[in-house]
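One protein chain is absent from this view; the other protein chains keep their places.
Think of it as A, B, C, D and E in the order they're written, each chain with its own count starting at 1.
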Amino acid sequence: MKAIIVRRIERADEETIHRLEAFGVATIHEAQGRHGLMRPDMRPLFPAARLAASAVTVLCHAGDNLMIHAALDVCRPGDALVVAVKSESRDGMFGELLAVSCVARGVRGLVIDAGVRDSSTIAAMGFPLWSKAICAQGTAKSSAGSVNVPIVCADALVHPGDIVVGDHDGVVVVARAAAQDVVRQAEARETRESSTRDRLRAGELGLDIYGLRARLKELGVEWVDAL
Amino acid sequence: MKAIIVRRIERADEETIHRLEAFGVATIHEAQGRHGLMRPDMRPLFPAARLAASAVTVLCHAGDNLMIHAALDVCRPGDALVVAVKSESRDGMFGELLAVSCVARGVRGLVIDAGVRDSSTIAAMGFPLWSKAICAQGTAKSSAGSVNVPIVCADALVHPGDIVVGDHDGVVVVARAAAQDVVRQAEARETRESSTRDRLRAGELGLDIYGLRARLKELGVEWVDAL
Amino acid sequence: MKAIIVRRIERADEETIHRLEAFGVATIHEAQGRHGLMRPDMRPLFPAARLAASAVTVLCHAGDNLMIHAALDVCRPGDALVVAVKSESRDGMFGELLAVSCVARGVRGLVIDAGVRDSSTIAAMGFPLWSKAICAQGTAKSSAGSVNVPIVCADALVHPGDIVVGDHDGVVVVARAAAQDVVRQAEARETRESSTRDRLRAGELGLDIYGLRARLKELGVEWVDAL
Amino acid sequence: MKAIIVRRIERADEETIHRLEAFGVATIHEAQGRHGLMRPDMRPLFPAARLAASAVTVLCHAGDNLMIHAALDVCRPGDALVVAVKSESRDGMFGELLAVSCVARGVRGLVIDAGVRDSSTIAAMGFPLWSKAICAQGTAKSSAGSVNVPIVCADALVHPGDIVVGDHDGVVVVARAAAQDVVRQAEARETRESSTRDRLRAGELGLDIYGLRARLKELGVEWVDAL
Amino acid sequence: MKAIIVRRIERADEETIHRLEAFGVATIHEAQGRHGLMRPDMRPLFPAARLAASAVTVLCHAGDNLMIHAALDVCRPGDALVVAVKSESRDGMFGELLAVSCVARGVRGLVIDAGVRDSSTIAAMGFPLWSKAICAQGTAKSSAGSVNVPIVCADALVHPGDIVVGDHDGVVVVARAAAQDVVRQAEARETRESSTRDRLRAGELGLDIYGLRARLKELGVEWVDAL
Partner (left out) sequence: MKAIIVRRIERADEETIHRLEAFGVATIHEAQGRHGLMRPDMRPLFPAARLAASAVTVLCHAGDNLMIHAALDVCRPGDALVVAVKSESRDGMFGELLAVSCVARGVRGLVIDAGVRDSSTIAAMGFPLWSKAICAQGTAKSSAGSVNVPIVCADALVHPGDIVVGDHDGVVVVARAAAQDVVRQAEARETRESSTRDRLRAGELGLDIYGLRARLKELGVEWVDAL
């Protein structure tokens, strides 16, 4: 694979992005058929971190953040950086200066399958990010990689311009072409869940609401009074 | 092992449960001879989470939460759900709707050797839970399992009706039959520790209070002035 | 290796220690040539934990905290305990009573490549510590080890009297002899970064500030308009 | 929990044990309802290792093998040692001398949720063992534990006298009382599988033999000719 | 994402596949620009395992192998099964009967980001497979998934019909369209390496052959006679 930097990508419309943000990761994951979720190792830097944005994708050599710098050059306000590494690393590939630069360029957040540093400063800035480690280990700027090519980040396939959504449950990726349909499915799901929530609150059981007693019987599960 | 749901279990008395809650996990673990502690992978969803309750035990297939729904049917107010999985999983087997249902039925908390989702909503509800992951991954409702059978959860053996105690240090299980004795041992330990704490605060050393200087000598440890 | 307790060690001067604390872990790690960083598994007990102090080093048998007690005997006010274990362990080797004793003796903080317990009490005391686990598992006081010998703690070599610095990014070790030079390098780095930060804030890119466009070309990275 | 050594346990009859050995771990696990399997971290020391024997259970402090020595005193020829540790450890708690002693006393094999050492010598002796690590780290003989009490070993509950079966797939535990029934179920399973195997060899598909095409339809899976 | 089974895929020609097999994983990985490698957790069942084949891709629910059965229906002789799981699992999703069926249908090997069982029988059959665990844990056949859709397996993106190559170094994926070019690059690399190998064998150093002395100087590395 050649090392390239793609300048122009298609992005999702902001309206769709905002609606996805409101649903949150768990609902979107369900709405699109339980697809696109990153590994649970990806944790937010601070509990209130929330993100929904078009992804500028970055593929770096482990321990080298040269391509993150290159990616900032093609970012537009409202984008998020989504960074994959060619082999496993927890090095601190992103720190305060890059966060300052992101804020200056209007980059909305970061998802990185590696480590970050200057963590308390970045948290104080309120810049939302998801990473698999916090680690002060510095990185080189010597190895080629790519920007805006399809990447695998924390087990999820991300195409440039896909919408990446993050909250306290983790990170999910929504394909740009599917985004509006996912919004519709998520709305339908929320409507259903809202009614279910009311019934559960009133003391009904999921066992009855979802018709699971029959399934338990089919599966041969037996009720006994005592062991 | 047949898949069964046991409707009736013996529970510990509330007085004993409340006293155990006050001691906390580390003290109880010591008081019962360093026994019954779950693996340290089990972390509370929020720092202030506290729990002491009789365990309704649940054994699920990995990636399938059918039996948690079944368990809610046999819970009584004041119980805790303790969920083991037949093979390792970090899937989000428990989410907001189940938490709402728990609250509606008076279930006091959750311990699960898997993942949970809707994590910020559940934390905002103040519903105490301990899990080994936060993960949006949804689960099926298709596979049989059991409720109120002895389970191994995060390396600890839990019988239905045992008392499960959780705090920021993790989760410990107290056998129902031993609970009153554990309370007595924990009280004795706290009394001893209270006196030790005063002496340490005044600047005495554990080395002297516990008579460890002699032990160091027996072990052949040498004091030297400088290297 | 014989088991010994070394009573007297050289310590860094307080002025140097205070200046190191102000820089923080990531800056110090860079200032000393990316050296001395502990593994990212070492996490602070609470987000605001900060530490800079001369290290009293401790080498323990796994699951045995006898030598931590021995180390307190040779600590002076202002020291930090840095504890390594002869083989991997997440046991709770340090708890509230030891923390009380540390505070009484003026010990400033703890770094331990194992677990701690009584975690919410210690956090409430504001005693700063870094560990790889929180775990209630109690430990023995039966096995010999050493105090104030060179140790390997979480992949970092620590000599007695080295300065250990901890913050939300992790823990870094500064050799006593190198400390003043590290302070100078860190100052120079902060000055450089301050100017860079201003330029980034104004919208300039790291790509231009660090001259990375040329490097990308040398590496054969190609810019394309679209995929 | 008090530290005790139980001298006498009930054992399974040799006929049953031999029949279990012949079936192997995967078949037994299925035959008893997918129950009793240890975590896959438990690996045989050499590929041809095979074991079926009554378990003498041992509970040790991490990094301390005193209780393995104690257990040998109550073993009978034909037994297997099954060793759990009170907290996680990969230390080499079992080495050549203990293996020599096992062979001298007729102990048939070892299952240990920790490490072993002198690994090539033990492999050359052909003494079958399953462990989660190979590690030269020596251990103390200073801390109390128990022999022939119920233990949790690598996530499986083991009662003294249960039958432990090991092969290249791992380790499974069969409750003594259930053993004959498990033999019957395993025989039935093997008979069924034998017929299935013939059909598969002839080119039939599991999809047809198990009637799974209907299930795929129920689940809404669609066949398409091309993407 | 809808659950679908795609019947017809394009495959690479056998000539190209055979040539890729001869190069091995490390050479191919380099030849295609260090791309397409699976995580090193993927290990061969036996040391001599070798595979190169067109991939039939399978996406399963964790702990459920229904879709592997479905995939066998669309496999042709010479294919390999490449199985991803929707969330992490080490369950034994593939065992002897499936291996028998693979052999009967001419399926050449298996790559699975989960566990396998009946491991010694399958090794004795010489059926090559790569997995991240050996584990007897049985699985359900109840949850939908897909066959011949793009999947992420052990961090590598695999399209149906891509060529999957496995040896003792792991598994690499070659895009079908790029395969002939990869063959050419690999040939060129082998030619270069052959000449380098001769020079190294004669005692020349990589430092000189690759011109690295100059690079060390540029990087400021200093030679000193002694420390």
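Here, a residue touches a chain if its C-beta (ideal position, glycine included) is under 8 Å from a C-beta of that chain, and two chains touch if they have at least 3 such contacts.
Nothing here was measured: the structure is a model prediction, and the numbers come from that model.
Within the full complex, the chain left out of the display contacts the shown chains A, C, D, E. In the complete complex, the hidden chain is touched by one of D:Val6, D:Ala48 or D:Ala226, namely D:Val6. Interface residues of chain E with the unshown chain, by the touch rule above, are 24-26, 29-30, 34, 37, 40, 43, 47, 167-170, 172, 193, 196-197, 200-203, 205-207, 210, 212, 215-216, 219-227. Residues touching the missing chain, restricted to chain D, are 2-9, 66, 69-70, 72-73, 90, 92, 95-98, 100-101, 103-105, 115, 117-120, 123, 133-138, 141-146, 148-149, 160 (touch as defined at the top).
Panel shows chain C; residues 1-3, 32-35, 37, 39, 86-88, 150, 152, 155-157 of it touch the chain omitted from the view.
Note that in this section only the chains that are shown with their structure count from here on.
Considering every other chain in turn, the ones in contact with both chain C and chain D prove to be B. Mean C-alpha positions place chain B and chain E at a centre distance of 42 Å. A separation of 31 Å divides the Cα centre of chain D from that of chain E. Among all residues of chain E, those that touch two or more other chains are 2-3, 86-88, 90, 135, 137, 142-143.
In terms of which chains touch, the assembly is arranged in some other way, matching none of the line, ring, star or all-to-all patterns. Pairwise, the chains that touch each other are A-B, A-C, A-E, B-C, B-D, B-E, C-D, D-E.
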